[in-house]
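Missing here is one protein chain; the remaining ones are kept as they sit in the complex.
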Amino acid sequence: MDFSLSQDDCRFRDEVREFLRAELPAELRERHRQGFHIRDDDHRRWTQILGRKGWVAPEWPREHGGLGLTPIQRYLFDEEFGAADAPTILSFGRNLAGPLIYTFGTPEQRARFLPPILAGAEFWCQGFSEPNAGSDLASLQTRAEPHGDAYVLNGGKIWTTEAHHADFMFCLARTSAEEKRQNGLSFLLVDMKSPGITVRPIWSIDGEHHLNEVFFDDVVVPADRRVGEEGQAWSYAKFVLTNERTSAAGLDRMKAGLRRARRLLVRLAPGLDPTAVTQFRRRLAQLEVDTIALEWAVLRVLTADAREMAGASALKLRGSALAQRVAELVVDLLGPEALPQFSDEGYPHNADHNYGFADPDAPGAMTTHLYRRALTIAGGAYEVQRGIVAKQMFGL
Amino acid sequence: MDFSLSQDDCRFRDEVREFLRAELPAELRERHRQGFHIRDDDHRRWTQILGRKGWVAPEWPREHGGLGLTPIQRYLFDEEFGAADAPTILSFGRNLAGPLIYTFGTPEQRARFLPPILAGAEFWCQGFSEPNAGSDLASLQTRAEPHGDAYVLNGGKIWTTEAHHADFMFCLARTSAEEKRQNGLSFLLVDMKSPGITVRPIWSIDGEHHLNEVFFDDVVVPADRRVGEEGQAWSYAKFVLTNERTSAAGLDRMKAGLRRARRLLVRLAPGLDPTAVTQFRRRLAQLEVDTIALEWAVLRVLTADAREMAGASALKLRGSALAQRVAELVVDLLGPEALPQFSDEGYPHNADHNYGFADPDAPGAMTTHLYRRALTIAGGAYEVQRGIVAKQMFGL
Amino acid sequence: MNLSLTEEQLLLRDSARRFLREQYSFDVRRQRLGDRGMGGELWTQFANMGWLAMSLDEELGGSGAGPVEIALLCEELGRVLALEPFVDSIVLAGSLLQAMPSTQLRDDLLRGLGAGEIVIAVAVLEPGARYAGAAGGVVAGLTSEGCTELTGRKILVRGGGEADMVIVAAVPPEGNPGDLGLYLVTMHGDSCARRTYSTVDGCEVADLSFDRTAAVDLAGGPMSAAAILDEALDRATVALCAEAVGCMEAVIELTAVHLRTRKQFGKTLGSFQALQHRMAEMHVECEYARAMIYKGLQSLTLPADERQKGVSAAKIRVCQAGLEVGAQGIQLHGGIGMTEEYPVGHYYRRLLVIEKTYGDLAHHFGRFEARSPLIEAQRQ
Partner (left out) sequence: MNLSLTEEQLLLRDSARRFLREQYSFDVRRQRLGDRGMGGELWTQFANMGWLAMSLDEELGGSGAGPVEIALLCEELGRVLALEPFVDSIVLAGSLLQAMPSTQLRDDLLRGLGAGEIVIAVAVLEPGARYAGAAGGVVAGLTSEGCTELTGRKILVRGGGEADMVIVAAVPPEGNPGDLGLYLVTMHGDSCARRTYSTVDGCEVADLSFDRTAAVDLAGGPMSAAAILDEALDRATVALCAEAVGCMEAVIELTAVHLRTRKQFGKTLGSFQALQHRMAEMHVECEYARAMIYKGLQSLTLPADERQKGVSAAKIRVCQAGLEVGAQGIQLHGGIGMTEEYPVGHYYRRLLVIEKTYGDLAHHFGRFEARSPLIEAQRQ
């Protein structure tokens, strides 16, 4: 057992830190620190900056254009992003589409799709959930019928984050009507500019537009855009999702939230009732302790033979609830000044929306709190994760 | 809507208060205040004191020997007992056997059994749970087979509180093998001195003996000791249990616990870290607030047409968990000094066990904490109560 | 003691529920989110229903109803998420004025308020002062002619955007921060700069900047202005708690329907035991919140110290239940619960705002504890 970082790892960490200090645009940092989602143009710009350094997906294997980071290096890389309030790259290309394609795709698919992800030139969205499926992916109904050298796609997806900005979707579709449930699903790489695709915005309760409903109406997808074998997508999806299990913990998000809460508490303490300070301090301490536990659970998954652990589910269960509690603490620290509907678009550029009274930490705090309600729903609801743990660990 | 007490009610309350001040033996009060269970001899003595005043079951109808208290008067009566640290009368005779017998029993049964309950001359235990039934009473298997003018009882009961002291048991037994589940059960009044009854003590985790296993081996119960009709006991049991729904809240127990916690916190505060005082104070405040909510939920059930409320279950769910949290707070306030295994028998009479160092509030605190784990198990476990609420309120 | 509702009270509740169900559907509300403001048709209808004058004496055009009736109505307003500032403008402003000695001005204001002819807002909060009403953010001064004028800024004034009058808590002339007076400002073009915006629940609020703005000192009765404000806020708090219970009821109803109809993994959601239990917990939470409304109402009949303690206890327990029920409502709905187009998230946001209105949990815990000091417990 070794608790220290190797010299190589320290050097790498310092390099990331220095790069972010030098290259992260200040206004992007500030928006991210406030808790607003990254805007599409900012995301493209930032991804391209990282692309030039080769750091869009540094954990990818070298033969596919990554740096082949060790798990602990990737952990350090992400940690530095969090500490610098640097937006992370959206995971759809980096963590899902990329690994899917380099693991199961053809050489042609790799050549076509991997470089633009790494360069920040093309962006992806994920086509999993459907209106009648929720957490039950096995009941997907979007159909892809073979038609000559192509599939014809009909049906729809829902809760599709960033579909309105994405260039491609990796889409789970039913290619066989005979087989039931999880069998008969295939992965298709769908060009979002294809005729027959309609993207309808879904405004969420934070007052923002991240989510979409996507409709397929006779969308033609060339057969060579199918990843791997027909009908095998369920196992590919499980592999890919497992691959990013430690990011389900959302450790960097948590640490950034704790820094924000601490900063606020320090600043507000003089004006607060002393017992309130003591109470907030204790809530913060509890969350700090819980975050340390999450961090060491992640480190254990990364570096130890932790076969007993129901991996992703355990991390996601605690990580998602913890992120909600951190966001709630920030809002509670702000008190009534957290209540205005701060406009994402308006802040901080539009003076008309720049509420003069507001605490400098107020914008984005409530938005974050509200949007994080989704953390225990999306990607397999809390209830589903508990069921997975009970089944994996105890056969119940 | 009227929030005040009538003059009659105030007078009655004052009378109870004065009686308890004058008649409650000091050492009994002290033992009860510490949280130890009442001893059998103390219980008999105290019940007889109350019996002389006619106050063993003052809420019983006048024609059956009670005072016919209104619900709010009964509430005040119990409240005064709590406030005076007076042990309450065990509920088996007062709340269960008595109402069962005066509602469904024959005139002969009433004449035979009610007066000794009211005089504190005979005590009862409840024969519901069985080794393989737990919270699922419908699966009871103890059989009572008709044999001439009697039933022959075979089987056994478990978790039978005070069976080792009781004179009689009201026992749910299966009188028909043909009917399934809740049908075919009858109520028998079983003399605990009957040949064929064996009582085995079950020591519980607080180091005490309250619980027992009771075995029936060809126990003869005269047919005229069956209450009501054969096979109808399930509906009688439900009626009787509903009858005491507000006592499931355990309000007086909670208030006594809060007084104890407050007393401790006041006394210990000077020696504690100020942040610890603030934290304990907040835990106490939360419990005080929750107890107020419980109290007004009880008052609502008692005096309003609260048909929406899933009555007993809602009160029991919150009341039991709250009582656990109160006991835990008392233990936490005591810190390491709560840890010794204080002997019930030894305290405070046996100097050898009178740990010189201990905080005067320490004995009984841990015992109470441990025994209260049973509150969310006994009488329909927490999980069962939630199921009842979901079914009653939402048909789920 | 009797906690049953009278026939009249049941009638009020049922007629309010029927009216609002018909007139204030979720679609109507969504439209109103667009065209902000309360001066419209619905406010007039509220007046016609007699709601605005409800608690006024008969000679002021009211029916002399009390806090129980107010709570019943507020629960129904919560059930439909009404955007109108009923609690702020009618309960809070009304209670303030009613607590003052009768004068021509006061009686005219109350009559106008009850008739829906004038809108009165109450300005308490100041930047960086949390819930303190007179932290020094607005101070009153005297002109050389002896007239009162206000200078400073108030924030998050519900209904402040279109109020005709605003009652402002401020530090009195020569006073220190913490000293509190109540002042009436008539709003017109140059009274003060006002900026309106909405809070996350879609309700409209305003920031008001006074700069030597003419005002009328409302003090002068046997009670201090601070005591008047404190009691009026307690009345408003109980009404707000009732509104929260209405929100919770609506969330529970929506969620139960969802669980009964929505299928997943081949079964209705309602057949999953874990979700049944969650539903049961939501119901029980709401029942305890409802019990706390009774405690709050009873507290309004008690002396100040006991009143404050009881109302804070009610606010704490109701808001804790509200946050839990609202969050679970979203959780049990899954994705749809996260959307703007579905009601459950709107209820959650309203419950979030309610928790931070008239004092948040931290504030009320502090207030509760201060009124229940740590001294050796005596038999009450």
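Letters are used for the chains, namely A, B and C, taken in the order the chains are written, and counting of residues starts over at 1 for each.
In the analysis below, contacts are C-beta pairs under 8 Å (C-beta built on N, C-alpha and C of every residue); 3 or more make two chains touch, one makes a residue touch a chain.
Here the structure is a predicted model, which means the values were calculated and not measured.
Considering the whole complex, the hidden chain is in touch with A, B, C. Although one chain is not drawn, the whole complex shows that of B:Met1, B:Leu114 or B:Ile158 it is B:Ile158 that touches it. Within the full complex, the residue among B:Ile49, B:Leu67, B:Leu272 or B:Ala304 touching the omitted chain is B:Leu272. Among the residues B:Glu15, B:Asp42, B:Asp167 or B:Asp332, only B:Asp332 touches the chain that is left out of the figure.
On the side of chain A, touch with the chain left out of the figure occurs at residues 1-6, 9, 72, 83, 259, 262-263, 265-266, 269, 281-282, 285-286, 288-290, 292-297, 299-300, 303-305, 308-310, 314, 317-318, 383, 385-391, 393-396. Across the interface with the omitted chain, chain C contributes residues 272-274, 277.
The omitted chain makes contact with chain B at the following residues, 129, 132-136, 139, 158-159, 202-205, 207, 211, 271-273, 275-276, 279-280, 331-332, 335-341, 353, 355-359, 366, 369-371, 373-374, 376-378, 381-383, 386.
The definition used in the following text is that only the chains that are shown with their structure count from here on.
Note: the chain lying farthest from chain C is B, by mean C-alpha position.
With centres set at the average Cα position, the gap from chain A to chain C is 38 Å. Multi-chain contact residues of chain B (touching two or more other chains) are listed as 281-282. Shared interface positions of chain C, i.e. residues touching 2 or more other chains, are given as 275, 365, 369.
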